[in-house]
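Other chains dropped; remaining ones untouched in position.
Which chain is which? They are A and B, in the order written, and residues in each are numbered from 1.
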Amino acid sequence: MKNFLSVHDVADINALVKKALAYKASPFSEKALGQNKRIGCLFLNPSMRTRLSTQIAAQNLGMEAIVFNIGSEGWALEFEDGAIMNGTTVEHVKDAAPIMGNYFDILAIRTFPSLKDREEDYSEKYIRQFVKYAGIPVVSLESATLHPLQSLTDVITIQEAIGNQQSAIGNAKPKIVLTWAPHVKPLPQCVANSFAQWINAWGEADFLITHPEGYDLAEEFTRGATITHNQDEALENADFIYVKNWSSYQQYGQILSTDQSWMLTSEKLKLTNNAKVMHCLPVRRNVELSDEILDGTNSIITKEASNRVWAAQAVLSEILQSI
Amino acid sequence: MKNFLSVHDVADINALVKKALAYKASPFSEKALGQNKRIGCLFLNPSMRTRLSTQIAAQNLGMEAIVFNIGSEGWALEFEDGAIMNGTTVEHVKDAAPIMGNYFDILAIRTFPSLKDREEDYSEKYIRQFVKYAGIPVVSLESATLHPLQSLTDVITIQEAIGNQQSAIGNAKPKIVLTWAPHVKPLPQCVANSFAQWINAWGEADFLITHPEGYDLAEEFTRGATITHNQDEALENADFIYVKNWSSYQQYGQILSTDQSWMLTSEKLKLTNNAKVMHCLPVRRNVELSDEILDGTNSIITKEASNRVWAAQAVLSEILQSI
């Protein structure tokens, strides 16, 4: 694996999931692999799970991880080609990235979208410039439009749950529903885009997406899924429900609905096949998801977040083996 | 040891002090103990000594330490049960703590009091929720009402000094005085509460507390100590003077006095048995303590702060042995 920016960088999803679960069973089995290798974790935005799990994954492989909060500990970066830098940005990515490329063996980066300029966000301008100028493998810790480490974790968690409840699902494909949920702030489409992209690429599920009108995700990610505005219909007989808010893609970055009836409740769970509930976290309790769901037995959200370590470890391992 | 939140978690204070002094003599003697173990150090508030000494202690034991400034690097946490999270908090401790519990083997947390709601602060709501939801040992790096790593350090430092000046004290118990000092800001009662709790539990001192009227600490911590508003009387023949400001417990969080006559001076030291002077740091020079004391030969404050490493190392060692 050269970079890890989206599902397109993965040759075999199931093999990667298997590798991750092997690390979960035996975290330190390959501590020599990363000997004298170093990962730089660059944060242009806040992060908890991604920040911690990536450091832990690197350490499990014997790598050294150095974290750098580029905005607060360093300088504001410029990404415009040809910019006359007489404003607030202090350093151009063209100058910073090649140096990172010399300091580290792998570069991991978190960089959120502006949610103001769709074309710019969807060009993945920021992370693509790091790839272009760093000259070493780049791992997305969530970029403007995707969050592949989260999605890999999600597939791992679904696979684990299926293994544990095979009898419930039987030999059929599990039914997975991605449902929009309300939120108080305009959020990126990353997690939803990425989940759709991965579940479609994985191909081992009956996959539905449900959301209010105006919340259609970009077709490049959803193609292959059934899309409906009728949440109840979507939830029927679902085995997994992935709950997530996102702001509108069409009316870019806007909040079009705060309709609380879209919040998943225990009542709605009754429509499902005793579905497992997932969320990437952080979650706004009693806005996106009710306490009863989060604290109930159907939630596999803590497991999901804990699997972040093994997803990251599998990805870093693949990259280490290629350098 | 399961958690380290107060003196109540310690089975044998003297044994723990002895262990700390053994590490001081030989810091790397148990570097295999923490092999493949990981401590997460969560800071909801600033920290220097605690931050650095805990990382060092962990490394001395061969552990990996990961520091996370949760407010600035991650998300603001919610601690209210049942909250409808449509405000500024982004993640509930109920969701964050279990994940920390899966990522780490030990969780260390600093969380200051609000100084606004005494009942809430004294319920130790924040750190107790981490204990409740993390499911792994939790070490207090200073909580709303206590600072046990500081107090353990203080007992270690007193024990060391007694060893070094046995002749001066003789066979009698040392006289230890905790004296209030002025400050420009309302400070927590943590260090004073905790010092009182530990010295009382230790039981090997003649222990007095002196402060202006209105500054009585909670009785649960001071019970066993002699309390007086007459500083001069308290200082008479003292062997150790612990200087510390705290805001009022009764008129909760308020500054009732800025009386500079409470600042310890060389003149006042003459009342004592050439007492050693202690302070937890940071100290406001010439407000809490004069330059002449801080720069004089009676101060053992640097030693005290340096012993923070060995206190933390002894505690982490005890916990590692129990997991």
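Please note the rule applied: a contact is a pair of C-beta atoms (placed from the backbone, for glycine too) under 8 Å apart; a residue touches a chain by one contact, two chains touch by 3 or more.
Bear in mind that the values here come from a model prediction, so they are computed numbers and not experimental data.
Assembly remark, whole complex in this entry with 2 chains visible in place, copy number of the identical chain is 3.
Everything below uses one rule, namely that only the chains that are shown with their structure count from here on.
Chains compared, chain A against chain B: the Cα-based superposition rotates one onto the other by 120 degrees, nearest 5. Centre-to-centre spacing of chain A and chain B amounts to 40 Å, using the average Cα coordinate of each chain. Contacts from chain B toward chain A in the complex involve residues 36, 38, 40, 64, 66, 68, 70, 72-75, 78, 82-87, 90-92, 94-96, 98-100, 102-103.
Interface residues of chain A facing chain B in the complex, by the touch rule stated above, are 27-28, 43, 46-49, 51-53, 55-56, 59, 69, 72, 184, 281-287, 291, 294-295, 301-302, 305-306, 309.
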